Each structure stands twice: as C-alpha cells, then as structure tokens.
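Down below is the structure, laid out as structure tokens.
With one protein chain withheld, the remaining protein chains of the complex are depicted in position.
Order of writing sets the labels: A, B and C. Residues in every chain begin at 1.
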Amino acid sequence: MSGDTFTFLVGGKAGEGVKKAGGSAANLFASMGRGVFQYDDYPSLIRGGHNFVSVSTATRQITSQYARPDLIVALDARSCETHKGELADGGVAILNSDAVSNGDGVGIPITTEAKKYPNPGLRVGVAGPAALAAAVGLSRDEMEDLISREYKRDLENNIPFAASIYGAVREAIGDRFRLERGDRERPILTGNEAIALGAAAAGLDIYLAYPMSPASTILHFLAKHDRELGVTVMHPESEIAVANMAVGAAVAGARTMVGTSGGGFALMEEALSLAGMAEAPVLCVLASRPGPATGVPTYTEQGDLGFARHYGHGEFPRLVASPGTVGEAFTLAAELLSLVWRFQTPAVLLTERHLSESAMTVDLDVDAAAWAEPVVQDGGDAGGYLRYRDTADGVSPMLFPPSEELIKWTSYEHDETGITTEDGAAIVRMHDKRSRKREALLEHLKGARTVNRFGSGRTIIFTYGSTTMSVLEAVAAGGIDATVVQPVYLEPFPTWELAEYAGTRPIVVEQSAAGQFATLLAEKARVDASAVVKRYDGRPFDPLELAGAIRRAIR
Amino acid sequence: MSGDTFTFLVGGKAGEGVKKAGGSAANLFASMGRGVFQYDDYPSLIRGGHNFVSVSTATRQITSQYARPDLIVALDARSCETHKGELADGGVAILNSDAVSNGDGVGIPITTEAKKYPNPGLRVGVAGPAALAAAVGLSRDEMEDLISREYKRDLENNIPFAASIYGAVREAIGDRFRLERGDRERPILTGNEAIALGAAAAGLDIYLAYPMSPASTILHFLAKHDRELGVTVMHPESEIAVANMAVGAAVAGARTMVGTSGGGFALMEEALSLAGMAEAPVLCVLASRPGPATGVPTYTEQGDLGFARHYGHGEFPRLVASPGTVGEAFTLAAELLSLVWRFQTPAVLLTERHLSESAMTVDLDVDAAAWAEPVVQDGGDAGGYLRYRDTADGVSPMLFPPSEELIKWTSYEHDETGITTEDGAAIVRMHDKRSRKREALLEHLKGARTVNRFGSGRTIIFTYGSTTMSVLEAVAAGGIDATVVQPVYLEPFPTWELAEYAGTRPIVVEQSAAGQFATLLAEKARVDASAVVKRYDGRPFDPLELAGAIRRAIR
Amino acid sequence: MPEDLVTYAENTWCPGCGNFAIMNAVKRAVGKLGERGVGRERIAITAGIGCHAKIFDYLNLSGLYSLHGRAMSCAQGMKLANPDLRIVSFCGDGDAFGEGLAHMMFAAKRNADITVIVHDNGVYALTTGQRAPTSARGFKGPSTPRGNTEDPFNPLVLMLEAGATFVARGYVGKLAELTELIVAAIEHEGFSFIDVLQPSVTFNDTFEEYNASVELLTETPATLDEALAAARRTDRKPAGIFYRIEKPSNERALYGDGNPVADHPARDERLAKVKAILGTA
Partner (left out) sequence: MPEDLVTYAENTWCPGCGNFAIMNAVKRAVGKLGERGVGRERIAITAGIGCHAKIFDYLNLSGLYSLHGRAMSCAQGMKLANPDLRIVSFCGDGDAFGEGLAHMMFAAKRNADITVIVHDNGVYALTTGQRAPTSARGFKGPSTPRGNTEDPFNPLVLMLEAGATFVARGYVGKLAELTELIVAAIEHEGFSFIDVLQPSVTFNDTFEEYNASVELLTETPATLDEALAAARRTDRKPAGIFYRIEKPSNERALYGDGNPVADHPARDERLAKVKAILGTA
C-alpha cells in the first residue's frame, strides 16, 4: 500500500470464478467512491491453466494495475507459485491450504470449505471478495450485501461459504487494509464496453463482427444490450462478410461499425478499400493483440500501428485514432463514427487488448458525445442527384434509397453519377476530389483536439493508445516531473500540434518490439527519441517498473 | 521521327487483332536488331471499345512508348478520331476508309479488302504490320516472311490481304520511314514474362494465382510453359486460398510464388502475416493498377506503395522491392525468391501495370540470376531439430518432411520447437529473434545493389518502379543533364545509399495522386523534393511531355 | 419495357452476348413489379465484378457496384439496414461460386431476403476466359491450357442444400420465362436464387447446346428431393422454379418488423438509453 493505492490480486484456474471475483472486488472499490483499475490476465484456454485478476484502487483516478499486490488470494497451487514473490511490502497472501502445503502466507482450506456445498469447483472464487471484504474492514453485513449484489444466484450457499472465509481472514489479519472512501461512485467499464457505448451514443444502428479476441466483448456486450439500445447486432460467417455487409449497410443509410483484431482486420482490407472508393462511411475497431498471425490471442501489444495506418490498397482519405484511456474510448468511438459520416470514408479505431479488456472507473460526459449525421442532399441541386458530385471540399451529399433519384455507389473509378469511367481526365477528377476531401478532413482535425498533453513537467514523454494509461500512472506513482504527450490521431498524423517538439529528444514509451511509434514520430514530426522504452512480452507495463525505466532514460 | 526513334501506332476495336498487330510490329523492329518498347492500351472489355498498341523503336535501347506516332494505322472510326491529332511532325496516318469518310490521311478500304476473305472481322488487324512493312521499306518478300512468321494460321488468305494493303501503302507514301538496323536481335518480353522467367531461373517450383489484371499474364505464361519449365501451376478458388496454399507449399519445401493486384493482395494480408510468424518463404508479386477498390483494371498507377510496404499485421521482417525495367524484373524476381529462402520471410515484388504489360527488348544475363537455396539443417545440431532455433542472425535452419525430426511451423507465438507459448520471456525471445533476422537482412542488403543510379548530371531526379522507364527515356529524349536515382528496394528502405542526398532538393517523378514516393523519401531519407511530377490518369508518362515537366521543374 | 431503366453508359458487351437478354428480362421484371406496387425506387441492386456486373452501369437503378465475390454480402448489409428495400444482386459464376461461395452458402443458410441472379457462363469472361467453378472438366482457358482438371459445381444443388428458399434456373434464350422468374424471385420473401444459363459467345458459346437441352419445368417439384433430382439431370437442362418454401427471413428473425434505418433514434432518446446502461441516467 503505497500512499492510498491498494492492489488486490486473485488467481486460480480458468473456470473457478477468478474473473468474477476480480470484478466483484472492483465493484466493491467503486462503490466506496474510489478510482479502480482492473486487469485480467488469462491464457487462451477455457478450463484450467492460470488466470488472475489484479485490481488496483486509489481515492484518485487510477489508470493501471500494479504488479505488487497488497493482498493476494491464491485459489490454487499455481497462483501461489506464480505470485508469491510479488507481494508488496506489508502485503499478505491468502493461500488455499488445500492446494499448497507450505506457502508463505495465511493458509485457509478454501476447497474444504467449498466442498461443504454443492458445485465446489464453481464456488471457490467467492473466497476472493469474501477475503477482501474482511481485509479492507467491511462489516459482516456489508460483506453479505456485497456477495448478494455480486452473486445473485445460489445465495443460500454462497453467503455461509463467504462468511467462513471472511471469518478466517478477519481472524488471521484483522482489517489490516482499511480503505478511505473516495469522492463519488463512478461506473466501471472495460475499454470495449466504452467503445460500444460511445458508438451507441453517436447513433450506431448496426454492429457486425466475427468473434476474435480481444474485440469479441464488443460483440457480446452489444448483442446483450441490442434491444435495450436499439442496435442491430449480427455475427456473420467471416470478417470478409462482416466488412462487406457493413459497406452495404452504410450505403443503405445505417450507422455501422465493425470490430476485430489483426487477423480479421487483414481480411477486411479489401472492403475498406471499397469503402474508400465508394466513399462509404464505415467505422472499424481494430483491437490489437501480439502478432504476427495468430500470435498471443489474450495478451497485449502495439504491433499493428503501421499496418493500421495503411489500410486498403490505393489512395483515399484514411483516418486512424487510438484512445488513451477507457473514458477516451467512449468519446473517440462517438467522434470517429461522426467523422466517417461527415467525410464518408472508412476509419479505424485502433486499440489494444490492454484497453479493450481492462476496466476502470470513468467520468463520462455522455451529453458531449458526438452524433453521426450524414451530409445530405439539400434538394437545391440542379440537374438531379449525383452521388459523387464534385464539390469544393470533396464531400458529396448523400441520399439513400428508396428515392426517385439514381444513387450509384461503386468500387470502380467513376464519373459524378457513379458510372464507371476509364477516361483519363475523369480519373484525375475523382482522384482530385478525394484528395480535396482528405484536405478537408485535415482542416477539420486542425480545429479539433488531436493530441492530449498531461502535466507540464520538464521531461517530455511521448506515448499513445493504451500505453498512455501506464505512462500516466508511472508518472504519478513515480513522482516524475513530466509532460506526457499522446497523439490521439495517428492518421492523418497531427504534425501541426507537434511542431513545437521537433528537435526535442523526448522519451518514447510503447508496447512494440520494432518501436513503430518512435519511428512514426521521427519520420512524421521529426521528433527523435532520446530513448524508447518498450515492452513486448504481451503484458502491460507495471507503473513502478516503468517509472524506473523512465528515470533511467532521463539520466 | 526524332533522331532514329520511330513510333508506330495501330488502333481498332477489341477483337480485331490490334494487340497482335502491335506485337508483330515489335517483332519486326526487334528482328532488325533495334530496341523496342511496346505499350498496349485497352479498356476492361472483351469486344469493341477502343484498343491501341503503340510501339516505339530506336537503334539504342528504348524504355518508353512515345505519344506522338510517326505512323498510325487506324482500323476503325474511333481510332481515327482518337489519334488523328497525335501525329508527329512528318507523320502519316493510314485510315480505314470504310470506317472514316473524311479523315486527314491516307485512306485505304481495309474492311472492303478484308471482306474478300472469310472472317473479315478477325483479319483487319493484319493491315497493321502490312502497312508498316511498306512504310519502313521492307521488300514484298520480306513483308510476306513477316506475315508468315507472325500469323501462322490461314496464310493463304492473310498473305494476299496483306499484299493488297502493302501495295496500297507503298503506292501512297513509298518507303517513307526506312529504318536503320540495330546491333543485335534481342528477345522481347513483357514485365510479367520477365518476372515469370526470373522466378523460374531462381528455381521456382510452384506458381499459384487467381486471375486479376494486371498480374494474370504471369499465370497464363507459366501455365502455358509449365511442363517446358517444370513449374507446377494452379489457379485455386480465391486469393486467400492461393496465399495459404503457398505457405503450405513453402513449408513442404517448394519454391513458391504467387501473384495478384491490389484487391487480391488485400485478401492475402493475413496469410502474409502467417508467413511472417511461421518464417515461411513466400514471394508475392503485386502488380498495381489504379485504385482504390476495383479502380481502373487495365491501366497503371503507383498508388499501392504505402499499402505494399506495410503488409500483414504484427511485426516481422518485411521485404519489398520494385523493378525499374523489364530486364530488372527478371533479375529482381530471381533475387527476391532467393532472399525469401535465405531469410525465411515473405517478400513482395511490387510492380505496376505499365511494367507488367508493356514489352521491351531485353539483354538478360540468365546465368547471373540468383538461385533460391534454403538454409538447411547441417545435422551437426545437438539436441534434435528446432524449427525456430534461436541463432545469432535469427535465421533458423530449415528441414522438410519426410523426416524423423519434429518440424513444427506455426502461426502462434512459440518456443524454439514451434510449440505455442504465452510465456512473457518466450515471447520476447522470438520477437528478438525475428528482429535480429531483420537486422541480418538489412546487413545483407547493405552489401547488395539496392539503388540504381543512371547518369551523373546536375539535376537529381528520384523515381522508382515502372516510372523509371519513363524517366530514363525522358532524360534521353529531352537531353536533360540529370542523375536518375531509383531505389529498387522500398522496404527496408535503403537510406544508407541515399544519405548523400539528404538535404538536396531533387525532382521526384511518380504515378500517384498522393505523392507517396515523395513522402517516403522525405520521411525515410530526409530528401525533400523541390517538385513532384505526378501523373495519375491511368496512363504512363510520355517521355517528351515528361521532359518538359522536368525542365519546368528545374527552372 | 421502361426505356428509362437505361443509363447513358456505353454498353460494351460483345454483340450476341447472353447478358443482353438478362438485362432485358430485368427491365421487364421491374416494369411488372411496378405495376404490382413495387416501384423502381424501392429496388436496389448490387453487382460483383465481371462482364455480368456491367449491368450495374447500364441499369437506371440505385445500388452498389461491389467487389468481385462480395455483391451478395453487400446486398445482405443493405437489406439488413433497410428491409423495406428489395435487393437484387447480379453475380457472375466466378463471383458467386468461386471468390464468394461462402457468402452465397450463408445467405441461403440464413435466408437473407435478397435475390441473387447468377449470370452463369461457365467462365471468367472479363478476365479473358479462365475456367470458372462451373466450367466443365477439360475446359481450356489461359490458366488451364491443357484443360480444367476439376469437375464443375452444380449451383442449384449447392443452393438447395445450403437452405435457399427459392431456387430457379433461367435461360437467356427464354426471355419471357426468365422475366417471370425474376419477378417471382424478387417477390419471394427470403433468399432467392436464379442460375441463369448465359452463353458467353466469346469464351464459352453454349447457345446451341442449351437450345437443344433446356426444357421448361412443367411444375415446381414438390419436395427438396425432387428438386435435387431435377437439378442433377444431365440429359436435359430443366428451367423454371425448382424449389420455393416459406421460412422467416434472416432480417425478420433478427428484428421482426423493425427497420434499423427507419427506426434510427433521436439523439436524446439514444443518450437516455446509454445513460440507463451506465447507471447514470
């Protein structure tokens, strides 16, 4: 417990309710009005293996898990083995003494207790929140309330089981980690939930996706809430179907989003190029995991930056942006959906597993979310509707069937009507129209917030995407006097905002082996890093380790 | 006829034998020992429309068609209409007087003549070489020889038909364009044929492709010569099948190449990433056409540069190179096939329709072609075979089944054996191995020819790919005192060769609306163009126009 | 036959190509549908890439000229967005049974309410005559100069087995019947498939063969088995409706009488729903 930051870790086998236990802990902290960050770590398997959830909390907003927990609940031997060396100073490990004989910590026979009830395998996870409740000083009633809220089914067994764990922990360590209340209870969201809700807030009509980690939970969340939100959700036969259906849905007038990870995104490339040529508004969420190929499905990496920035063959206006926090994921999803409708070109919301699947408390200004509106034909145009009317800003008004007008969207090079052309001058004209649209988009972005700056310290640190959360926490925890600069937009790259840094030698932090972000900064903004702090083992940074690395880089 | 450069153009409807007529003209010039460049212009249709072939020749090597022909043979009204204004000074147009009433030129009733024989529609094209033969001073016997060589079937009708055209032209304009002989007869190849033969020379075993302009003729050429060359050729159900079959073929030990255009390449992205992770040697030809999406299928553009350089999700060593001439296409195809086998990573031979489908006389040093050899297990390794042995240069020896050893290729992150891992340290280890392989590839390229320089004049002109041919001809024809710099390798970008140009303000010539090559130069080599001469109407540059544009840029 | 169904685009099909008849049939069918209350403004089309797909430019109907093999996916997206539209997708045999086979199979499986008209010429025509999934064994094209080594797919059988609820074969030599098939297919709620025998005079001229072998079905087979048997016939080429059943369409199964585009919410309404989920309403 450094300052008022507290970290709880619960580990066990997949299928033992570890994730649920972690989520309950997060909800407990949030209900105390505290800031919460929840990180789930699990391999690509369904039962067994080793899962853990690490939940960090503070009375301020907190943007990272911490690697050294104050309280560990280890449900099985592997968790005990894996995490025993990680305890923070003054921390306590609660070990399932049925699984570990000689662990260093407080042994409680969790399995034996669970076996007193039916389905013991599913029940052990409940020990997590029960132990936590004891350690942070909840009364027994408060603990029972918590369990009742979190585990709605089978309470007549869960409550006595939890009570026995609660009692044993209280007896062993008392309420060692009493926590202060924070200012206000906030919702807890994962990045994927924030993206889903942000798009919904912008008017999303249709979400299409083929399951792929770590994007799948957008699909699951929206499928679960489809009627509630009024969003149509469908899971078709492949990512190619998804992307092409999305283009079809968009040209019929539906605000449409798709989501996938690297491999599925690769399969969508052709359809994204179609959207570029047809000028169809489609928003694609690319939630990265370590690559190449199948890579490491349930872990995190920022290895797709270059790939994401160059989607689709041929030349058309591309738009890529990446949120730095869960809150920003909400805002940005809405903003991008609105931009694709304003500029009629496909866009990519790039994020990574660390944001997609981590949860944190958020302050959302839902009313400020952007709303996606098409630029529509005003009826005043003489000579009938032209889908590709050659306007000053390259944006042609939209119209959707049913209509008496002829509305031709196309993948071929075309004239203003949308009929195929191979004429040299006509080809140039449409290239120029699309180029002007890119310019218009650029002008728009110049008036928008495209780069976040945090702090105003001496050391300049560049980062982007989910790594922003790690850097912010590292700077806070490490007391580093820094300015953190986070380009939100990555294509077009907001060089105009970064001109002041040209020639500086900042520290760059990213989760990539190749250092793609540092290269991008050097090439586009002529900002050459003095040091690139990278992590590419699939795990997010720990703020304290990162603070150390930053300090070493400053020296 | 400027200097000894002579340009012949034959135009007519698709299906009238225009292409054949152009090819016959090219063969005629080549047989005179002259340099030849043949450009075919045709829309995306099968019959009708407007096709033309423009063949330019000189006693030196010539690397472009010229827009202003010395001799035109217009088989139909549209050709006459389209090309009548293009004649060079002193040029002559031979018009089919059955199709045009009041054209400015020598009217010959070509259709009426053709109707004297069966299948007149197919025969009219023969008028092209017949007229040319007369104009360039071939004797009647030589003309008959030419026709017999070029049109092997139906000679009893073709010869008298050709003779009547020959007679009429000779009567009207005599042998106005007598041409000198050149030094030596050379083969004429299209870029695609050169790529096919280059890969074959490097040991190609299997070629897989799904038809797509302008890559299809590699498929057709290799399918036609499969037994002759000993190359297995197959056209599967889609580009996705092509690319994944190619990975399978490669890991089973076959030197494998695939070919496609932008849309098909987009579909291959995931498999290219698979090859990156599996470290499977696959060479992919990307023959570009104007995009995005379906674009303009039978014309040319350099709009895929950024897309091509960033193929596949995730981080792995990428390799992209683009030939500047048909001769270089041969050499480079062999070199790239050899490199993918040396470094076990996918590579892209990027070219454009202008090189793929234009033909020119070539001087090939077949014996100097690279040969693709795997780095094989030397048997001396202790502890059994490890597909991903962590070597100093990141290149692990190969072995192919059947073998007693266990050979595991994989798309997951893996240990040295090739078994899936999610362990942080193991992930880092393989990332580092692939990074070292990229370094090794870079070192190799530093010792190789990666940039071509032509001339040593004052003005520096940067170009790449098929546009190199246009620039070289423009410089020659325009008498421009220039150094033409052509990076052949585009990823890794040979900055080490370009350091001397940093800070210079060269002229950049490319066929792109966005100026992607100029951007690449600025970003990677810090070479900022003083002017970017672009053409993006689907047509290749005319050397004289381009020379003018370069001169204006110099001023 | 409404002449205003034609755009100003230059027609570049080969003289005598079977595609002309398909276009004529479509124009007539649109006319007939108009008489029955389905105006042309409610019909939207998609097309793949190939000779067949040029019909997109020629027809004065709104829609999306899609990618090779994806016309039926785009069509499903359009329908999903606005189920009030009647969507007709023009595909080549290469589009539908090569590059886009999986989309066809799944469109049939989920009974997406679109009509797919396949211009089945047994060849990749626009790309100069390579073998298609429906080409006969032995077919010589530039990718198989010694002859195709694969047996052809039977499109009708595949669509029947995949779950299509309307399956028909048309022939360009039977214009009136083809017109009726198109009308019936568009009127059918659910996935409608018409395999149109379309000789490519340039690359696969099957007019003679079809004129001799095409024979109109006298009635729609009563069962799936009978439909399959008719589809498998090789002695004759039956044409007409092979199969037609009622089954909820994909869109109805997903949202009943809803319509994503028409039901697009007002901003306040949507924000209230988002807040409700956030628990911050």
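A few comments on the model shown:
Here is the rule we use: contacts are C-beta pairs under 8 Å (C-beta built on N, C-alpha and C of every residue); 3 or more make two chains touch, one makes a residue touch a chain.
On a predicted model such as this, the values are computed, not experimentally measured, just so you know.
Of the options B:Leu122, B:Ala163 or B:Ala254, the residue whose C-beta touches the omitted chain is B:Ala254.
Remark: the omitted chain is touched by one listed residue; of B:Ala93, B:Ala131 or B:Ala278 this is B:Ala278.
Across C:Val6, C:Val157, C:Leu175 or C:Leu217, the single residue that touches the chain missing here is C:Val157. If you put the hidden chain back, the residue from B:Gly49, B:Gly137, B:Pro187 or B:Gly548 that touches it is B:Pro187.
The chain not displayed touches subunit B at residues 187, 189, 197, 200-201, 203, 205-206, 208, 225, 228-230, 232, 234, 236-238, 240-241, 244-256, 270-271, 274, 278, 364, 366-367, 369, 371, 400-412, 417-420.
The chain not shown here touches subunit A at positions 15, 43-49, 209-213, 216, 219-220, 223-224, 233, 235, 237-238, 263, 293-294.
In the full complex, subunit C touches the hidden chain at residues 101-102, 105-106, 109-110, 133, 149-151, 153-154, 157-158, 161-163, 248, 250, 253-254.
Simple rule for what comes next: only the chains that are shown with their structure count from here on.
Separating the CA-averaged centres of subunit A and subunit C is a span of 40 Å. Centre-to-centre separation between subunit B and subunit C, using Cα means, comes to 36 Å. Once the centre of each chain is set as its mean CA position, subunit A and subunit B turn out to be 43 Å apart. Residue positions of subunit A touching 2 or more other chains, listed in rising order: 240, 270, 274, 278, 411-412. Shared interface positions of subunit C, defined as residues touching 2 or more other chains, are 49, 65, 67.
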